[in-house]
Structure formats: C-alpha cells, structure tokens
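Here's a slice of the assembly, chains where they normally sit.
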Amino acid sequence: MRTDDRKLVTIVTEAALERHLADDLKRLGAHGYTVSDARGEGSRGVRAARWDASSNIRVEVICDDATAEKIAAHLRAHYYDHYAMVMYFSDVGVLRPEKF
Amino acid sequence: MPDLDPIVLFFIFGLVAGLMRSELRLPTAVYELLSVVLLLAIGLKGGVELAKQSPGSLLPQMIAVILMGLALPLAAYPALRALGRLTRVDAAAIAAHYGSVSVGTYAVAVAWLVSREIAFEAYMPLMLVLLEMPAILVGIMLARGISAETNWRLLAREVFLGKSIVLLLGGLLIGWAAGPVALEPVSALFFDLFPGVLALFLLEMGLVAAGQFGSLRRHGFFLVGFGILFPLFGAAVGGTLGWLLGLSIGGTMLLATLAASASYIAVPAAMRIALPAANPALSLTASLGVTFPFNILVGIPIYQRLAEFLHGPGV
C-alpha cells in the first residue's frame, strides 16, 4: 500500500480549552482535527471527568511536519505552563496527502 | 430533628460514599441535566415574581447587591495574601470564587425555608444572577491590574455566556415573559420535580466534595480556616445588607447565604481562561471541599438565626 507520510499530533488537555484549541489549530494551518472526551492522571493530579472542571479532551491532528512544528511551538508557549496538558507526535501514513 | 432535611441527607450520603471510595458516580450527562433543570427552575421562579414588581422598584436593591458583589472579593483578597501567603493571582482567583455565589447552596437554603414555611422575597433569583458576575471582574483586576493587555471582550464572552449565567438569565426572562399561568404546563418538570432533582444533585456534589478532601491536606489548613470563616463574615455582610434593604427574615437569610456561598461552576470556568496562572486546585478545594459542605451542613441554620437576630425580637 502506497501511503504518504504525515505527522499525527495528539494533545490531552483540559476540556475548558476545546474551543480555544480548535481556533488555534485552524489558524496554525491544520485542515481538521478530531476530539474525544477523556479523563486521566498526570502531574496536575487526577482529572476524573466527574464534571466540566475535571474533564479532559483528547485532540488529534493529522498534518505535515511544518504545521506540527507550529502547533508544538504555539501550545508550548501558550499552555504548557498553566494547563494540564500532554502532547506527543507520531508518524502516520495517509492515502490523500493533499487533504492534510 | 428538623435540621436533617432529606436533601441534606442525600448530600451526607454522597459525602460518605465518596469518602469510602465507593464506585458510585453519576454520569456527567446526568449531572448536566440536573444542573440545567435546577438553573432554569430557579430562573423561572424568579422571573414569574419579577413580572409582578413595578419596573424600577427593585433598582435600589439591585445596585446594593451588585456593590456587595464587588466589595466581598476586595475584602477576601488581603486576607488571602496576608494570612494565607498566597501568590497574587491565586489570592485573586479565590477572592473571585468567594465574592460570587453557589446556586446549589442557594437552592438548599430555599428548600430549608420552604419546608419551614418561612416567607422570603420571591425575586431573590434576580439577586443570585446579579451576584454571579461582579466578583469575577474584580478578581481579574486584582490579578492583572486594569491593564490594556486584557482582552475584555473575550473575557466578557466567557463570563456572560457561561452555561450557568445563560440558563439563569434565560429562565428569568422566560418566566417574566410567560407569567405563572402559561408556565403551568411545565411546572411538573421545573417545580414539582425540583426537590428530587436537587436531592440527586446534592448526592453527586457530596461525591465530588469527598474527592476534594484528599487535596485538603496537601494545600494546608489555611484553606479550611478561610473556607469557614470567610463565609461567616460574608453572611454577616449579606445579612446586614438584607436587613438594611428591608428584606423579610427569609430574604435576609437568603442574602446572607448568597454572600456566604462560594462559586464552583461559573467562576472556576471563567478563571481557567482569564487567570490561567491561578491554581484551580486551591480554589476548588476551598469552595467545594470546605465551604459548600460547611454551608449545607452547618451554615444555613446559623444564617437563619443571624437573620432572626438582625430583625430583632419584635418580629
């Protein structure tokens, strides 16, 4: 199967940021994103999703390297210090490179 | 045992189940349904009463209550800075929580009055709405100064368009526009079910509050002291204002309760966006882990006695 390489950026963070993140991602050049609800634990303690303030979201963006870099830089600068947030990058293959 | 209203028992039940680390929890969707019904119902009730008031007649009360909403966080802030040695931004965020109000606490106080057949001014939900917001603005200014940098338009959006304020305001307006007769058909959901919905809500709040106890130890016992003493101070301020405004005993007690209560829905959400550097664990531990249980279990009867005391023996 011939696929093209893209980056998958996965972000786990506070649900309160959903709207802000969506705006950021589009501004930074992502063509789309996927969100699901999550809960978890990390350096900022347990976030058990019992209610809004303790809920996480898990955001995925498939994009090219340059966009991934821009997203990484932006989130690091604006959110890492003050928000429960984890971000990681992986390599994925896609069939329609023009789409991402 | 008239103090053990069943809705308070539901709260204690949740608290105990949570402390025993039971598996019990209500799904988030259910929690949201319950809060939507509570907020709309409170708004509707207040709106129906508002329609009976001649326009403008409440203006003095409204202004006084807004001023109290601005003053309370200004009183809390220095205490948090000096005694709690908190950072500027953390002190400001907590002050905002305590200047604002808790809808759950208000609902329990109303149920407490109703079950004892104590009258109160039925337009009190309007005061609830008015008290939600001013403290948020004061908190932001305390943390940032009145800097040009602050994106006030964006902040106003977060604050005014947050769920709880929108639902309270929407309920108020619908109640005001429709009037009591037209609301008759929806009263089975919003009024008859209200105490049961409040009971389930308090069960979940008990579970959530129990979850906050763990962080109490971590964040020092200053928060416990503040979470009990500031509400008592707030109640004194609110009660006195109610008495000065000529409210009934029930209304005075409700204004005391509002002043004593601390927000755990609207303000945390607004602070997360407006003051991200503030540690949300601090304010939630105080507001949910200390003040909410204190008010529900101990405070409300105290505030009633305070109201009776202020109104003097003649009443």
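Order of writing sets the labels: A and B. Residues in every chain begin at 1.
Note that contacts are C-beta pairs under 8 Å (C-beta built on N, C-alpha and C of every residue); 3 or more make two chains touch, one makes a residue touch a chain.
Just so you know, these numbers come straight off a predicted model, no measurement behind them.
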Copy-number formula (whole complex, one representative of each chain type shown): A x3, B x3
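Criterion: only the chains that are shown with their structure count from here on.
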Chain centre separation in whole Å, for subunit B relative to subunit A (CA means): 34
Residue ranges of subunit B in contact with subunit A within the complex: 25, 28, 31, 204, 207-208, 211, 215, 264-265, 268-269, 272-273, 276-277, 280-281, 284
Partner subunit B, residues of subunit A touching it in the complex: 14, 16, 20, 44-45, 48-53, 55, 79, 81-83
